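The complex is shown incomplete by one protein chain, all other protein chains being positioned as in the whole.
Order of writing sets the chain letters: A and B. Residues in each chain are counted from 1.
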Amino acid sequence: MKITDSSFLNAIGALGDVLGTGGNQKAQDSGALPEFKDVLAEALEKSEMISSENAAGTLALLTGTTDDIASTLISAQKSELTVALTVAVRNKAIEAYKEIMNMQV
Amino acid sequence: MIERMFNSVNTLKRGLDAAYLRHQVISNNIANVDTVGFKASRVVFEDHLARAAELAQDDKLDMVVTHERHIVPDGKKPFEEVGPVVVTDESTSTRLDGNNVDIEREMVELAKNSINYYTTISKINSEFRKLGRVITG
Partner (left out) sequence: MGFLSGMDISGSALTAQRLRMDIIAENIANVETTRTEDGGPYRRKRVIMEPRNPDFAETLQQRISGDPKASVTGGVRVTGIVEDQSDFKLKYDPTHPDADENGYVQMPNVDLTLEMVDMISAYRSYQANVTAFNAYKDMAVRALEIGK
């Protein structure tokens, strides 16, 4: 895939925001890196929100309220990816914590 | 912030919905191929979307809306708000019964639209796989 592929950069950018490595427009504009705990909180919140949207969509499909298959499946996929992202964030947080704890003072 | 990674998927999804809408309109035209006085309909979307993308890139809109009650014609809406539009072809037909459905044209449109739908699904899946690799890679 081309390096200029915008969605690829969007994904890297989003990940970068979440992991607090800066390098995105918003962080540079505000002049400070986003607080990691805020970012983690947002990730958890968003994944919960997308998960519940997904649950509502699945329920609607099962009860026959809607037969829009494409929307339900797309939202299921988004939910899965958002959760995966949140897990990646959590793992990084734990890694960082361990590294700090292992530092010789 | 996290939603940004779904921007491409969301745009593709809009294209998918428009293609499905188009199929509904085409199938209604085909269903009414023998109905007296029936006028065929079409869905306009990709042209409006391309125009809005062009205007967004050039960063100038021909019309500036300064009051919420200003009306923006569809072709000049911001990219995010462009939606598919169902239009009816009121032209007179060559048939005696006033029906202007051209069955050959509808069948061609059906084939093109189906291919477009399948391609868009492929692109959506591709996009999800990409995101998956980036996140878990």
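In this section, contacts are C-beta pairs under 8 Å (C-beta built on N, C-alpha and C of every residue); 3 or more make two chains touch, one makes a residue touch a chain.
All figures in this text were calculated on a predicted structure; none of them were measured in a lab.
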Touching residue (missing chain; options B:34, B:47 or B:80): B:34
Residue numbers in chain B that touch the chain omitted from display: 17, 20-21, 23-28, 30-36, 38, 41, 83-88, 103, 106-107, 110, 114, 117-118, 121, 124-125, 128
Positions on chain A contacted by the hidden chain, ascending: 66-70, 73-74, 76-77, 80
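Criterion: only the chains that are shown with their structure count from here on.
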Euclidean distance of C-alpha centroids - chain A vs chain B, Å: 30
Chain A contact footprint on chain B (complex, rising order): 1-9, 13, 16-17, 20, 121, 124, 127-128, 130-132, 134-136
Sites on chain A touched by chain B in the complex: 1, 6-8, 10-15, 17-18, 26, 42-43, 46, 70-71, 74, 77-78, 81-82, 84-85, 88
